Structures are given as structure tokens and as C-alpha cells.
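Missing here is one protein chain; the remaining ones are kept as they sit in the complex.
Coming up: chain A.
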Amino acid sequence: MLWGLTAIVVVGSIFLQFSIREEQRADAPAFQADFELTDHRGIVQTDEDFAGRWLLVFFGFANCPDVCPTTLAEVAAVMDALGSDAAKVQPLFISIDPERDTPEKLAEFVPAFEADIVGLTGTADQIKRTSETFRVYFEKIEEAASPNGYTMGHSSQLFLFDPQGGYVGAWTYGTSAEEIVSDLRARM
């Protein structure tokens, strides 16, 4: 019931976002990256800690066997291809599964991609607030064979924020690293 309501709120906010955007100046971002979460080293991080860098933000969960490692593998390929420009870009992996994804669990997952990805998690409340800010949707799906008996459904776009934290756009799941790199280079 609560999840259904969340879905309605999030979908509603997506429509709102588009209608607001039309009335805004073309260069004003639809929203700002705004969060306070704990990273995979156990350090509290906010959006301000990443100011001055482009942010590549993906929401997922460490138990995710397909979409999340696939996207993080593309992100790692993007960072490789950027070469020296990679220093201007910070990839973030934000958990939508705070129940299982402790900082320790994320520490086993994100560094394996060797792309300086920062894993972020928090309390259920912090994650809910972050998902509302970023207008992402997530839900628990019961599945007996999965760890703790559930898997997650979640927004799978890769979001881009400018060095001022303004939302630039999102690539749909499955966009190749090559395409992301050429989009990024055109903006940087």
C-alpha cells in the first residue's frame, strides 16, 4: 500500500517536473542533487562534498546481479575512456536497499569496479528522502530464493549533474559507455 502510494507520488512528481521545466528558462536545472548519506568507508557525505565535479549517479542495490553490475561496468569503462578528464567526474552508487546495504556491504561491492565509485547508503528514512529528491522509484519484490527473501525493482537510469549540482539529464539503462563519453565530452 505504502509502496503503491510512493509510486503514485513519484510518477506524479515526474509529470510535475516536466510541466515546471517548460515554464523555466532553458538553462535552469529541474532540480539539484541534494543528499546526506554515509559512504562505503563509513564517512558522512553530502552533495557539497562533491561540488565542482560532474556527478554520474546510479541508484541500485549490492545484491543486484544484472542491471547494477552491468551499469557500473559501463561507468568504469566511461571513467577509463575519459582519461585525465576522469578527475572532473565523480560516479556515485546510491543504495535503494538500506536494509541490506550497510557501508560494509557496499565496501565489498563498489571498489571492485576500480573506477573510484563512491557507494552511498543511509537509514530507510534518508534513502526515502533522497529518492524523492532525485525522483527515483524503488520497490521491494518478494522472492523466496533471494537473500533475505526479496529483490528490488528500481529506476535504472544513469543521472548526470553539473559541477554546481544541477540536474542535466539521464541516460536510459543499456546506453553504451561510448555514447555516454561522447555526450559527456560535448558538455564538459
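One rule holds in what follows: contacts are C-beta pairs under 8 Å (C-beta built on N, C-alpha and C of every residue); 3 or more make two chains touch, one makes a residue touch a chain; residues count from 1.
We take it that contacts and distances are computed from a predicted model.
Set against the options "3-isopropylmalate dehydratase large subunit", "ABC transporter permease", "(2Fe-2S)-binding protein" or "Copper chaperone PCu(A)C", the UniProt name belonging to the omitted chain is "Copper chaperone PCu(A)C". Checked against the hidden chain, the listed residues A:37, A:94 or A:170 yield one contact partner: A:170.
The chain not shown here is touched by just one of A:28, A:51 or A:112, and that residue is A:112. Checked against the hidden chain, the listed residues A:28, A:87, A:141 or A:188 yield one contact partner: A:141. Chain A residues in contact with the hidden partner, per the touch definition given at the top, are 11, 14, 62-63, 65-67, 69-70, 72-74, 76-77, 108-109, 112-115, 137, 139, 141, 143, 145-147, 151-157, 170, 172-174, 177.
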